[in-house]
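Only one protein chain is missing from this complex, and each of the others stays in its spot.
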Amino acid sequence: FAMADVDLSGSAEMGIVGGDGFEDQFHTDIDVTFSMSGTTDTGLTFGASIDLDESDADRTIAGVPINNQNGTTEDIEVGGSPAFDNTTQGGETIFVSGAFGTLTMGDTDGAFDWALAEAIIGSAINDDHEHAGYNGNAGLDGTFDGQIARYDYSFGDFAFAASAEMNDENDNDDDDVFGLGAKYSGEFGTMNLGFGLGYQTRDEADIVGVSVTAGMDNGIKAILNYSDLDGVNGNDHHTGLAVGYSAGAITVAANYGIFERVDGSENEGFGLIGNYDLGGGAQLQAGYGNSDRDGVDTDRYSLGVAMSF
Amino acid sequence: FAMADVDLSGSAEMGIVGGDGFEDQFHTDIDVTFSMSGTTDTGLTFGASIDLDESDADRTIAGVPINNQNGTTEDIEVGGSPAFDNTTQGGETIFVSGAFGTLTMGDTDGAFDWALAEAIIGSAINDDHEHAGYNGNAGLDGTFDGQIARYDYSFGDFAFAASAEMNDENDNDDDDVFGLGAKYSGEFGTMNLGFGLGYQTRDEADIVGVSVTAGMDNGIKAILNYSDLDGVNGNDHHTGLAVGYSAGAITVAANYGIFERVDGSENEGFGLIGNYDLGGGAQLQAGYGNSDRDGVDTDRYSLGVAMSF
Partner (left out) sequence: FAMADVDLSGSAEMGIVGGDGFEDQFHTDIDVTFSMSGTTDTGLTFGASIDLDESDADRTIAGVPINNQNGTTEDIEVGGSPAFDNTTQGGETIFVSGAFGTLTMGDTDGAFDWALAEAIIGSAINDDHEHAGYNGNAGLDGTFDGQIARYDYSFGDFAFAASAEMNDENDNDDDDVFGLGAKYSGEFGTMNLGFGLGYQTRDEADIVGVSVTAGMDNGIKAILNYSDLDGVNGNDHHTGLAVGYSAGAITVAANYGIFERVDGSENEGFGLIGNYDLGGGAQLQAGYGNSDRDGVDTDRYSLGVAMSF
C-alpha cells in the first residue's frame, strides 16, 4: 500500500451549552476522518471515506432495567457499527468518478438532499440553530437502511443527480425509493445565484423541493428553501429562510423555518449564530435556537471554540 | 513518537449482492488498517497491527425484547471490543522478529492454518465463493479465546511454525491447543510448487492437513487441500480443489469443496469468480457460490468494485 492514499483530517469542539430543561454544562466533541483515494490505469478516480466515530454502537433499545434499582429502566445504545456490515451503512461513502460522472454509494445524500440548499448559515458547536422548524432536507432518505446509490453529473454551471435506496427487507413489498435532482449556479453582476430542484418518490409519497441561494459581494447572503412533503412524517409543507452577513473574520446569521403538519399543527423555530474566525482552523462560535412545537417553547444555546485539523 | 512508525492502509467495496432468500441490495464495506513497526538497538524488528473495524461490538445476545412490540424479540450485538482487552483478542496482532525467527501474538493463525493453502483463488466483494464446502483451515483456532502465540522460522525454501492457544478459562481443565506446521515452495521448470503440512491437537482431537499449490507460467494455477478433522465441529474429512487462470488484467477461477460429516451427511459447494484489475488498486469482481447442506441448495452472487488504498 501507499501511505499517500489515506489522508487524515479531524475536528474538535470545546465550550459550554445549556437551555430549557438542559443544565448548563461543558461541551467536548471530537472526530477523525479517513479519506482514501486512487486512480485506475484509464484515469478513473475512486475513493472512500469514513469517520472514527462511525465505529460506534448503532441502535437504542428502551426499557433496560438499571443495575440494583428495582423497577427503574433506561435506554441504552447497542449494536455493532453498521459501517462495517456490507448490507448496511454507518457513515461510510465509496465512489468511482470519471468523464461519465460520479457514482457514490453508502451513507450519502439522495438526489433530493443533494440538490437543495438548507436554509441555514454559519455554525454553532451544539447546532443550536437547528430548531424544531429546521429542515435538513433528508427527504425520503433512510426509508429502508439508508444505504444509497447516487449518480451525479455536472457540466458548466449545471449539475444533475439520480439516486436509489433499495428495499432490502425480506418481508416488505414496498417500492424502492428513487430521486432526481438538478442544480444551477451563476454570477449576475455583483450577485451569485444558486437554484436547486429535488424530487423523491416511494410507494405512497412524492415529495418535491426548491431552494434559492443569493450571495452578494457586500457579504450579505440569503437562502430560501421550500418543500412539499406529501405527509411524510406527518408534514405537509416546509418553508425555511436564512439571512447572513460576513465581514472579514466575522459572520452573523439568522434563520427561520416552519413545518405545516397534516394535523393542522405547526412546528417552527428560529436560530441565531455569531462566528469569529481565529485562523488556522479555529473559530469562535456562539449559537442560539428557539423551538416552538405546536405552541410549546424551548431554547438552546452554546458558546465555544470549533477546531478543524 | 515518529509519524513514520504508524502507516495507514485501507480498503473499500461497492456493488450489488443477492441470492436465495436474500433480497438484491447494495453492498458497501470499508476498513482502515493501522500498521506499526520499529527496530531495537540490536536490530530486532517489532510491530503491531489493528483494523478500524475491530473497535466494534463483539458478541451477540439473543432474545432481547423489541421496543414497544410486545412479545417480539431480536438478536443484538453488544460488548466492548476485545481488541482493547489484554486477555482477549479482537483483530490485533503483535510481533517480534529477528535471526531467531518471528514470534506473533494475538489474532493470528495457529500453525495449522499458517501452513496450509486454502482451496480458493480470486476475490468477490461478498465472498460468495466461500460456500458450505469451503474450509478456511481455522482448525482448532478459537477453541478458547482465540488469542494465539505462533513462532515461525524460515530458511531457503522451507518454513516451520509452532503455535499455542492457552486454556484461560477458570473452570475448564482441558489442555491447551498446540500446533505444528511446515511449508515448502520451489520452482520446477515452468512450474512453481508449494506444499503445506499442518497438525493441531487438543484434549480429544488431533487434526492433520495437507495442501499442494501448483502455478504454471502460462497463467494456470491449482490448489488441492485435504484435512482429517477428527470429528471437530462434526466433520470427519474435508477435501477442496481450486483451479484458476490469469491473463493480463483478467482472472477467472472455480473452486469446489466438501465436508464429510460424522453423521454421514455432506456439506459441499462450488464457487466461481471473475476479476478484472483496473489498476491503481481498483478491481472489478464478480462472484457466485452454490452451497449444498445435506441436500438443501442455496446460492449467492455479487458484482462490484473492490478498492485497496
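Which chain is which? They are A and B, in the order written, and residues in each are numbered from 1.
One rule holds for everything that comes next: a contact is a pair of C-beta atoms (placed from the backbone, for glycine too) under 8 Å apart; a residue touches a chain by one contact, two chains touch by 3 or more.
Worth saying up front: this structure is predicted, and the values here are computed from it rather than measured.
*Asks:* Among B:Ser11, B:Gln25, B:Gln147 or B:Asn275, which one touches the chain that has been omitted from the display?
*Replies:* Residue touching the absent chain, from the options given: B:Gln147.
*Asks:* Where the complex has a chain not shown, which of B:Ser81, B:Thr201, B:Gln283 or B:Ser302 is the residue touching it?
*Replies:* B:Ser81
*Asks:* Among A:Ala162, A:Leu193, A:Leu241 or A:Met307, which one is in touch with the chain left out?
*Replies:* In the full complex, the listed residue that touches the missing chain is A:Met307.
*Asks:* For chain A, which positions touch the chain that isn't shown here?
*Replies:* 7-10, 12-14, 17, 21, 23-32, 52-53, 55-57, 64-68, 76-78, 125-126, 278-282, 305, 307-309
*Asks:* Residue by residue, what part of chain B touches the chain that was omitted?
*Replies:* Where chain B meets the chain not shown: residues 1-3, 5-6, 8, 34, 36-42, 44, 46-48, 50, 52, 55, 57, 59, 61-63, 78-81, 83-87, 89, 92, 94-96, 103, 105-106, 147-149, 166-170.
In the analysis below, only the chains that are shown with their structure count from here on.
*Asks:* Can you compute the centre-to-centre distance for chain A and chain B, using the mean CA position of each chain? Integer Å is fine.
*Replies:* Between these chains, centre-to-centre, one finds 38 Å.
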